[in-house]
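Reading through the structure tokens given below for one structure.
Removed: one protein chain of the complex. Kept in place: all other protein chains.
In order of appearance the chains are A and B, and numbering begins at 1 in each one.
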Amino acid sequence: MSSVILRTATRLLLPLLLVFSAFILLRGHNEPGGGFIGGLLSAGALSAYALAWGPAEARRVLRVDPRTLLGAGLLCVCAAAFAGIAAGREVLTGLWAPFEVPGLGKVSTVLLFDLGVHLGVVGATLSILFNLGED
Amino acid sequence: MSLLPALPVLVPLSAAALSFAAWKRLAVQQAIGVAGTGGLLAAGVALLAKTAGGAVLVLPVGGWPARFGIALAADTLSAIMVLLAGLMGLAVAVYALADVDRPRKAFGFYPFLHLMLAGVAGSFVTADMFNMYVWFEVMLLGSFVLLALGGERDQMAGAMKYVTLNLIGSALFLSAAGVLYAVTKTLNMGEVSTRLALIAGHHPHLVLALGALFLTSFAIKAGLFPFTFWLPASYATPPVAVSAVFAGLLTKVGVYALLRTFTVVFPVMERNFRILLLLAGITMVLGVLGAVSRFEIRKILSFHIISQIGYMVAALGLSISPDPEIRRLALAGAVFYIAHHIVVKTNLFLVGGVIRRLTGSFDLKRTGGLAKSAPWLAVLFLIPALSLAGVPPLSGFWAKLMVIRAGLSAGEWLLVAAAIAAGLLTLISMVKIWNEAFWKPAPSPAPHPRPGRGTLLAMTAPIAVLALVTVLIGLWPQPLLDVAGRAADQLLDPAGWAKAVAGDLR
Partner (left out) sequence: MAGLLAILVGVLFGAGVYLLLRRSLIRLIFGLALISHAVNLLVFTTGGLVRGNPPLVPPEAQVPPAGHADPIPQALVLTAIVIGFGLLAFTCVLVKQVVKTLGTDDTDSMRANEE
């Protein structure tokens, strides 16, 4: 697809949606939102970009292989699981840092888990969508 | 609290994560492949050491008590299954070093193998009905990709059938889990077990319908009649390393789920169990008849999986007997049978892969002469093959003996007749492979290049180890008999198990 409107719009929307997806991810702890829906937003933004510019160009913009993102996401999830054990509690027990990070609030292993979900969703969705778009 | 019940999930999941992250580095993936599956095996050994005495290890994930969170629970049966999953994973990971071709490995053989193993092991250690559904799906997703890797014509057609049938099975499982929650207001298997016993008094039909839903969905996964035909159509198509791990583990997850559900979770279903005996008998005979008529090694072995599933389910079905001795014998027989079968069936597929490497074909019409050119392989084939047919003193003999003895004591003559007939036909079809691949002279002066020494070693080492396990179980069955008996005791004590799994919350 080579519509100028679509191309310009996706180029402008991409960073905006990525920021919004990060916002949704962080908001998700106590309010509607979270890693899954945030991940879908990111994946949606990138797949719209792929629709307008082609999957190859979208891969270039993404820089890392989507499957690496999937691995990173799974790693975050595993780290969150092991963190509970390292602290002498059960697997996957939520742990909160005693201090606040400006802009993020209290960071926790729950957030790490959500980040893992976010990355995993982006990775899995994009590797499937790019595959469908390429021949 | 102990972290042990979570390890069978966390180890393969971490291995999958690391292999995904190292997507482009094949050597790293291979190292993680062997280390990760080895880790799963180690977790299984540790778990069995802790539970062999009859303890049930329970781990409330996230520290949430049983009613609010998901609990993982490992009893003796879970430990045996995890150990076997680890052993098969390791065998296949080593075998795949030499046998799975480069493009397939580069396209994610190892990461998805770990993902599938995580799903398999998760199904074994979870004590939550919905969580089991989730692990089933993790396993399916991994297996979908493994099955389709490479994308050859037959593979695609087989994968399509596999995916469709399994998605329908999952839909039924999900409906069953949802309705189960609506009926019992809990998903913890222990709590479900106690509450169903109360509900069955007022609404027997509701419990029956639920049991039927679970039975159907697990029967699809296990390949029980009448849901058998997707299995040979799909298992015979992917590379041998994939077929082998599927053959060993995936249908057995279905059998495990049946065993778990219809002993401790649905202790009230007993009167309706005769249907299991009927289905098991038909499955046995149907599977073996399919095998006898085929001439492709992988097809023959796939049909034998079906037939063997029949024995395991028959043993489960025999546990309705009012006599506690027979119940124990039947369930211990089921556990013993599963353990024996996983090792032997995986091994036979791996041997099939070596036959193809040496002769260039899976088709028995085009193979031959291996008894002369590879006598070591002949021995390594005969051990699992004769064990599968139930020839003493190999592991399959004890397994079949237990099931048949339970059948005789329960007076199920027809079932026993079917089991013996299926055993004989199994022997015939194993002898067919022996004659065609090993005994008869090679059809043409072997145009196929012989694989190198290192390749053969990596392919043969796992086969030799698994054959050794078969022989050891055959010659010293007592340790496994003891452990299987312990597992049967736990399965026969729903109240005690439920109390351990649900915790003190009442």
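In the analysis below, contacts are C-beta pairs under 8 Å (C-beta built on N, C-alpha and C of every residue); 3 or more make two chains touch, one makes a residue touch a chain.
These figures come from a predicted structure and were not determined experimentally.
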item	value
In the full complex, displayed partners of the excluded chain	A, B
Sole residue of B:M81, B:M132 or B:A233 that reaches the chain not shown, by the stated touch rule	B:A233
Touch criterion as defined above, residue of B:I80, B:L117, B:A159 or B:I433 at the omitted chain	B:A159
Chain B residues that touch the omitted chain in the full complex	130, 133-134, 137, 140-141, 144-145, 148, 151-154, 156-161, 163-164, 167-168, 170-171, 174-175, 177-179, 181-182, 185, 187, 233, 237, 294, 296, 299
Residue numbers in chain A that touch the chain omitted from display	36, 124-125, 128-129, 131-132
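Everything below uses one rule, namely that only the chains that are shown with their structure count from here on.
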item	value
For chain A paired with chain B, centre-to-centre distance based on mean C-alpha positions, whole Å	35
List of chain A residues in touch with chain B within their complex	65, 67-68, 70-75, 77-78, 81-82, 84-85, 89-94, 123
Footprint of chain A on chain B - complex, ascending	1, 3, 6, 10, 13-14, 16-24, 59-63, 108, 111
